[in-house]
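Questions regarding the structure given below will be posed in turn.
All protein chains but one are shown in place.
Chain nomenclature is as follows: A, B, C, D and E, assigned in order of appearance, with residue numbering initiated at 1 for each chain independently.
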Amino acid sequence: MKKGIAEYQVGDAFDSYMLIKSASKGVASNGKPFLTLILRDATGEIEAKLWDASKEDEQTFVAEQLVKLAGDVNQFRGRLQLKIQSIRPAQLTDGVKAADFVEKAPISPEELMEKLTEFIFEMKNPNLQRITRQFVKQYQEGLLTYPAAVKNHHEYVSGLAHHIVSMLKLAKQLIDLYPDVDQDLLYAGIILHDLGKLKELSSATAPSYTLEGKLIGHIPMMVEEIGAVAKGLGIEGEEVVMLQHMVLSHHGKAEWGSPKPPMIREAEMLHLIDHMDAKMNILNRALKKVNPGEFTERLFAMDQRSFYKPVFTNSYRED
Amino acid sequence: MKKGIAEYQVGDAFDSYMLIKSASKGVASNGKPFLTLILRDATGEIEAKLWDASKEDEQTFVAEQLVKLAGDVNQFRGRLQLKIQSIRPAQLTDGVKAADFVEKAPISPEELMEKLTEFIFEMKNPNLQRITRQFVKQYQEGLLTYPAAVKNHHEYVSGLAHHIVSMLKLAKQLIDLYPDVDQDLLYAGIILHDLGKLKELSSATAPSYTLEGKLIGHIPMMVEEIGAVAKGLGIEGEEVVMLQHMVLSHHGKAEWGSPKPPMIREAEMLHLIDHMDAKMNILNRALKKVNPGEFTERLFAMDQRSFYKPVFTNSYRED
Amino acid sequence: MKKGIAEYQVGDAFDSYMLIKSASKGVASNGKPFLTLILRDATGEIEAKLWDASKEDEQTFVAEQLVKLAGDVNQFRGRLQLKIQSIRPAQLTDGVKAADFVEKAPISPEELMEKLTEFIFEMKNPNLQRITRQFVKQYQEGLLTYPAAVKNHHEYVSGLAHHIVSMLKLAKQLIDLYPDVDQDLLYAGIILHDLGKLKELSSATAPSYTLEGKLIGHIPMMVEEIGAVAKGLGIEGEEVVMLQHMVLSHHGKAEWGSPKPPMIREAEMLHLIDHMDAKMNILNRALKKVNPGEFTERLFAMDQRSFYKPVFTNSYRED
Amino acid sequence: MKKGIAEYQVGDAFDSYMLIKSASKGVASNGKPFLTLILRDATGEIEAKLWDASKEDEQTFVAEQLVKLAGDVNQFRGRLQLKIQSIRPAQLTDGVKAADFVEKAPISPEELMEKLTEFIFEMKNPNLQRITRQFVKQYQEGLLTYPAAVKNHHEYVSGLAHHIVSMLKLAKQLIDLYPDVDQDLLYAGIILHDLGKLKELSSATAPSYTLEGKLIGHIPMMVEEIGAVAKGLGIEGEEVVMLQHMVLSHHGKAEWGSPKPPMIREAEMLHLIDHMDAKMNILNRALKKVNPGEFTERLFAMDQRSFYKPVFTNSYRED
Amino acid sequence: MKKGIAEYQVGDAFDSYMLIKSASKGVASNGKPFLTLILRDATGEIEAKLWDASKEDEQTFVAEQLVKLAGDVNQFRGRLQLKIQSIRPAQLTDGVKAADFVEKAPISPEELMEKLTEFIFEMKNPNLQRITRQFVKQYQEGLLTYPAAVKNHHEYVSGLAHHIVSMLKLAKQLIDLYPDVDQDLLYAGIILHDLGKLKELSSATAPSYTLEGKLIGHIPMMVEEIGAVAKGLGIEGEEVVMLQHMVLSHHGKAEWGSPKPPMIREAEMLHLIDHMDAKMNILNRALKKVNPGEFTERLFAMDQRSFYKPVFTNSYRED
Partner (left out) sequence: MKKGIAEYQVGDAFDSYMLIKSASKGVASNGKPFLTLILRDATGEIEAKLWDASKEDEQTFVAEQLVKLAGDVNQFRGRLQLKIQSIRPAQLTDGVKAADFVEKAPISPEELMEKLTEFIFEMKNPNLQRITRQFVKQYQEGLLTYPAAVKNHHEYVSGLAHHIVSMLKLAKQLIDLYPDVDQDLLYAGIILHDLGKLKELSSATAPSYTLEGKLIGHIPMMVEEIGAVAKGLGIEGEEVVMLQHMVLSHHGKAEWGSPKPPMIREAEMLHLIDHMDAKMNILNRALKKVNPGEFTERLFAMDQRSFYKPVFTNSYRED
């Protein structure tokens, strides 16, 4: 397998493909324009400067463009930098695709879709099932490629579907322990709760906020769309209001973006499950990066805490 | 003019009509059921007990029922109470109507409607004008009768229209002072901002929260409805998003129920104008009840402050 | 089965046993002392006044005393009250015991103990297992009878063990979903996290705070005791510190009583599981008391929210 | 008209006058002292280094000194910098004055003074009018030149008078809408509310905080001075206390610097008007700098929000 | 010595003098007016109803009036009440004075004045000493009789002087430990810091807030007055600003009423000493009322905490 950018060191020569994550223009001290490129592959990122950039360069080397580069890896202010010797846009004949240059969920989209279908199949309430099916059908492509968030948790390709399936599994277990919960409402709420992000964010691989995303936000957009879909399907009544309430309240508090807090049991559960799965995703990925006896970096979404990885635990695990 | 309930004193005999604001059932120490009625007319409220209430009484004497009563006014624990000697539902032939038994805006619905029409007529952007017209047409009855809120400010019949027209006048003056403001967007935002309350509250004269009002709230409901109305009229584009953003953000902060804060100038103005008109309505009405040299009662919506009415000011007013 | 106090109505005669929950002395307008007794059985509570109470009465009728009473149920300010005709302490020969007059967990202590033993048996780390066993052995009686809290959640006899076993089941499922978690540390943390309450509270059936409970609190007391028990067993090292940290941090934040927030993965999970099981216990019990289409009373430990019980859900449940 | 500094680009030669906004001393790597000068004209600022600065240079090139410079504009770390070839203090014969090198209100001091005089003329209460006149007379020069604040809003020459006149216009309109308001008290409060800044800040063109400004602040200083002025004019009674209260409470809350919140109607209005005019000033100036379809920079005094400038609005404006 | 009201019990006859603390009018169920009197002596308070009160009674029996009463002590809703048989205003010939019917500082005004004079005598800075002397001379009567606060701490006659002298003693000790502190500034700040309360409150024995007290508050009033007194004495310069800053900042934080926090060492000390002496006064008085082994009532000004009085401590005290 090819070496990822995370494995390069100072002095290594580079001759391979990368995806442009962002490109911004500057003016050098000699008065000539240059481009600062952030390049990525599935393992990480590196910065590169393209000096004496022409107008054409500016239009060619933009976010989401795949490029072929040659150059050397050196260091600037303690961070690695790629010194570009040649750069060109990737072509169809190069046989590379953007999706291979970004981090992805540990489960394939096909498998995630299969799991999702199983859960929908288990639903018995026809109204909830039909609305859910309609959304999954309509948004299938985005649902299987978008991240669950721009940063913090599940912030990788297929992160949204990965998060949803993980939450559904957790929900299934909880329904076993607390059997009064309405399974269908909880499943529907989990599947739909973050679908508004498909309109809030601009793309799966280089997501930024859309105008509607910034001024309305994924929660009210999704509440509106559930109303429209239900009307389209001729479904009325309490289920629709409950489903809108599930989505509306899933951030838990007004100051976290939910104008109403959870006011039905399933909405409270949705909030707790979302919270737990997001935290476990953050924690597990951060702890994987450190050795036993060390602390992780400070984790923004965990109140800036560092977590310790104990030394003793390995000795007693079976595997 | 007939004497209002606010003018009765201990010992007065009563023989007239009242509107039941609320009715609740209790069990007396003799084991028999009774009803506690809160009765109101346009000047105020009084409590009455209907002892030995039958099943039929329970079903007859309910909120929003007009009744004819005879009895005496006495006092219980420092508050006036009506001792019922006879009570019956008002009949068509009595020639009384509920609307005369509640507090009303100081301007008539007709005049408010006329003002509203003038402002809409001044709008030049056809998209904003058409959406606004459609809402006013569709909701005209509620718009002209509902209060602006259940308590705190403009909490009287036609309070919503009164608040809207007062805000529009203020907006007009502000546009003179700050001419960069988009008049049409501001007018449309003012007219629509609280229309969701027509679905959030159950009625104009005895308003309580509907299920949808409690679980979704007037702001997301209205955002959804603007989307649906625009689609129905075939209007798309920035104006629709801006109008939804105006409504969404008009409470100003997430913890006050707006998942997005104002992010366009006109949304900020809508929030400030709403705030100012609500505060002036509260203050003016509270200060009317006290004499110069006194403090008002503590005002909940003004951070529990009491306001002082200065003595000196009268002497220099022209009127 | 005997009628519980919750089933009595105004006018009913009473002749049975009750447990005194609290007794407080007052002086009547005739200058004579009386006792206000709060009496309970497994279904609820009722107030009673014992007039002209002698010194001996004061010493006899105290909290946790079982009594035999005869009298009538009447009403005072809208609440039921028991008018005492005769009262005497229950005697051995009466064949009643306090434990039958309080609310209890829906699972028997024996079954809870069995479950607990199974989970401990699954632990592989000998240090964690030995410390846990030692605590369970030493505190077995309290562990199986104490409530998990004085109010809010699992506030009934055996509530602590019920809460622990419910959390252990949830933990088992979560370890399946997130297999990096250290099972033994999580199990040990769950079992020990609230054992300090056995010293913080005075008794299982009429719990109040002890002096040490008020001035030190169950968390630091338990941290201290884990240190002492480990030393007694000759166990040293990281496991002990981690276990102390689990207990110390399980309230999640300094302002909720944990001087350190969770800083290892298992501590974070302990906190999340504790939170989820407590909330589900509160919600499920509150929703059982209302009919579909109604809201629960405001729930103090759920940020004063009322929860709605949907109407639609019954129709699609299998049972 | 001469080119302003904001219009210069990398490579341009410079030969003109600038005002020194601040000067600070450093030591170069060769051990010799240098000065970092921030230079400004009415359009903006630029940094310049004066190498090998002598003791005399240090004393000559200080804040508020006008200088004649020749040099070249180049770039350092992405920002323009002026490379000095020659520099000397401006002389009387140069015919330049500091006032032309700073940002100014869009209305002339003369016109602002005229407006102010008109409003004072409208006042009918002789006590309030006399106190107000006395302050305006005594502080006229500062009032017409000082900014309203060091940053955030109206932070330009004559900003204070511009803010006051703008608030007075707004007040006049509001009094039309809410006629119970005492015009004279509101006018007097608006004119005096920020005059304490003339003592809090050191100068109109390069304002910094005075010792008294830092340790006492403009609000208590102004309350004290109203007391002294009223005593000097032989005026006593409620008007004086009300006026002191207006100034004291105009920041609205203790945490914003007002030890008492507004407790009379006119004080509440003063606070709301101050708030509205400050926000509109910030918003209008920030939106002028961006094109339709863009967001402004984050605005510190607007809770760090960025504001969007809609695209659609231009098409329907008459002008 | 005469029996204080705190020593009376149900059934005792009463025939003595009391001070009216407050009087409020009500209307009885028979339609006749009555007065609710709160009566006090130096040991405590009791409520009494004066039935069938005439207009003259209303004007006679008002707050701060000394009265002679005869009647019986009985009980209403668990609290003692005085049943009035006869009541008349006290006369000069009765030889009683209001000051004997209120709680007083444990040290006499004469002794407090002597102590105060000693501390002023120790001051060496003539400016600070002259300002301080001037205030003490001007306000001597109020200073020696007013409480330090309406409630919470030193809320008794001469409480202000008691608090000041106690703080001065503490300051003297602290200057020994931290000799860099400026003694004169600290002494002057302590003596003046709360003198504004003499204008904020209406009287020494039945204090309520004056209009100026409510709308301006004692801190800004005192800052103003220091300015006026210094000007009157022809004193200018830093000492005056520092003294104003001491008073202005002594509450420590904006949200506690100080628009500027302490920004000189002596101001910080003044705040800390004020805080410590107030807390010790509250604690010592609350702990005196309970027995060893008990908790005090919840103390409002100590964050609602109850304090425990240990049992063990007495055995090792020498006295």
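Definition applied: a contact is a pair of C-beta atoms (placed from the backbone, for glycine too) under 8 Å apart; a residue touches a chain by one contact, two chains touch by 3 or more.
If you're wondering where the values come from, they're calculated on a predicted model, not measured in any experiment.
Partner chains of the missing chain, restricted to those shown and counted over the full complex, are A, C, D, E.
The residue from E:Leu35, E:Leu170, E:Ile226 or E:Leu248 that touches the chain not shown here is E:Leu170. When the whole complex is considered, the residue among E:Ala6, E:Ala228 or E:Met280 that touches the unshown chain is E:Met280. From the options C:Ser158, C:Thr205 or C:Gln244, the residue with contact to the chain not on display is C:Gln244.
Residues of subunit D that touch the chain left out of view are 26-27, 29, 31, 211, 214-215. Interface residues of subunit E facing the missing partner chain: 124-125, 166, 169-170, 173-174, 176-178, 180, 182, 184-185, 237-239, 242, 261-265, 268-269, 272, 275-276, 279-280, 283-284, 287, 302-303, 305-313, 316-318. Although one chain is not drawn, its touching partners on subunit A can still be listed: residues 10-11, 74-76, 78, 308.
Throughout what follows, only the chains that are shown with their structure count from here on.
Both subunit B and subunit D are touched by A, E. Set against the Cα centre of subunit D, the chain with the most distant centre is C. Ranking A-B and A-C by contacting C-beta pairs places A-C first. Note on chain placement: the centre of subunit C and the centre of subunit E lie 46 Å apart, centres being C-alpha means.
Multi-chain contact residues of subunit E (touching two or more other chains): 211, 214-215.
Under the touch rule stated earlier, the contacting chain pairs are A-B, A-C, A-D, B-C, B-D, B-E, C-E, D-E.
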